[in-house]
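== chain A ==
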Amino acid sequence: MDRKRVAGPENAVAPLVEYPKDQLRWAPQQEHRHSSKRQPEDIRPIYLKTGLINQANGSAYIELERTKIACGVYGPRQKKASQLSSFSGKGTLNCEFKFATFSCQKRRHHIRDAQERELSQVLSQALAPAVRLELFPKSVVDVYVTVLENDGLAACLAAAITCASVALAHAGIEMLDLVAACSGSYMTVPRNALGQPQTDATTTAAGASRDEIWMDADLEEEKHEDGSIVLAYMPSLNQVTHVLQNGRAEGAVISQSVESCIEACNKIYAVMQHSLLESITNGKTQ
Partner candidate 1 sequence: MAPKNKKGQADAADESTSAPTLRVILPGDQLPPHEANLPTGQDEDAVSMMIDQRAPPTIKLGPGLTPMDDDTIISVKAGVLNHTDIGNRWWVESNQRRYVAAPGESVIGIVTGKTGEHYKMDIGTAQPALLPVLAFENATKKNRPNFNIGDLLYCRVAMANKDMEAELDCVNPTTGKSDGFGELKGGFAFKVSLGLARRLLDPRQAVVLRELGKHFPFETAVGMNGKVWINSASTAHTILIANAIKNSEFLSTAQCQSMVKKMVERI
Partner candidate 2 sequence: MARLDKSRTSSHQLRPFFTSQNLLNRADGSAQFDFGGTSVLCSVVGPAEVKIRDEKLDKATLEVLARPLVGVPGVKDKTIEQNIRETLEPLVLSGLHPRTLLQIVVQTMQDDGCVQSTAFNATMLALIDAGVPLNSILGSVTCMIDRKTNQVLLDPTREELAQAKSTHVFVFDNKAPPAQSKGDEDDVVMEDGDRVEGHVLFCESTGVFTEAEYFECYQVCYKGVQTVHGFLRTAVQKKFEKEHQQLQD
């Protein structure tokens, strides 16, 4: 029982969802990609804006269609007592990743769970190489990310990295480069029964299906994936800061996915640049 919140019923569960038999659910063979006319290499359109949290030193908000994430950056500020292990000549980057309770299909809990803790760590590992921590000894920069709506977990993590990196730059924290991130899903797309064979460049030996990499997969597509990759990348320095790969894929597919992610990150970088430069001009007019 959480006594610091308004108490609700215990053992509340989501109702069982029953799909009518005559109505087929989306599957990779039905149409190419879920609910959009995207090509495998296409990412969703990005809306990225800085400065929505006026109490924070820096902030950013990102939207990729349904995926919605807000990020606030505080610092550099004095380390809290719990973070005071010893004198350190370098600053600390502290990231906290949280899903809003209503952001996923199943209701999430208020208290941070293991998955959120893990994602916090990934976020921190992906961003830290880009931040010039040696310039603020004894201090900490706190990065807080809240997911308001999650439409694909890997895509969500990638968007969070992108968003947090823009928020850091917005806070005036010295960085080596921005960090753009993108996700890709390994899909096994069956050959269409009705026979509309698509380009056969990637057709596998089995002949019945093809392996494809779908960039920035949404939740429905993610349900059918064999695995996924999230790659964080510093575009101007051409350096990768983090790769998170899971599931099953051939080595060649993985190296191809890295290429595709880097390509997508370069597109995202343009959006990031644009939103930051926009913040300068907006700041000027105010």
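Quick notes on this one:
Keep in mind that, in the parts below, a contact is a pair of C-beta atoms (placed from the backbone, for glycine too) under 8 Å apart; a residue touches a chain by one contact, two chains touch by 3 or more; residues count from 1.
As a selection rule, all candidates are chains of the complex that A comes from, given by their letters.
Computed from a prediction, not measured in an experiment: that's the story for all the values here.
Only one option in 1 or 2 touches chain A in this complex, and it is number 2. Those residues of chain A that touch candidate 2 in the shared complex are 3-7.
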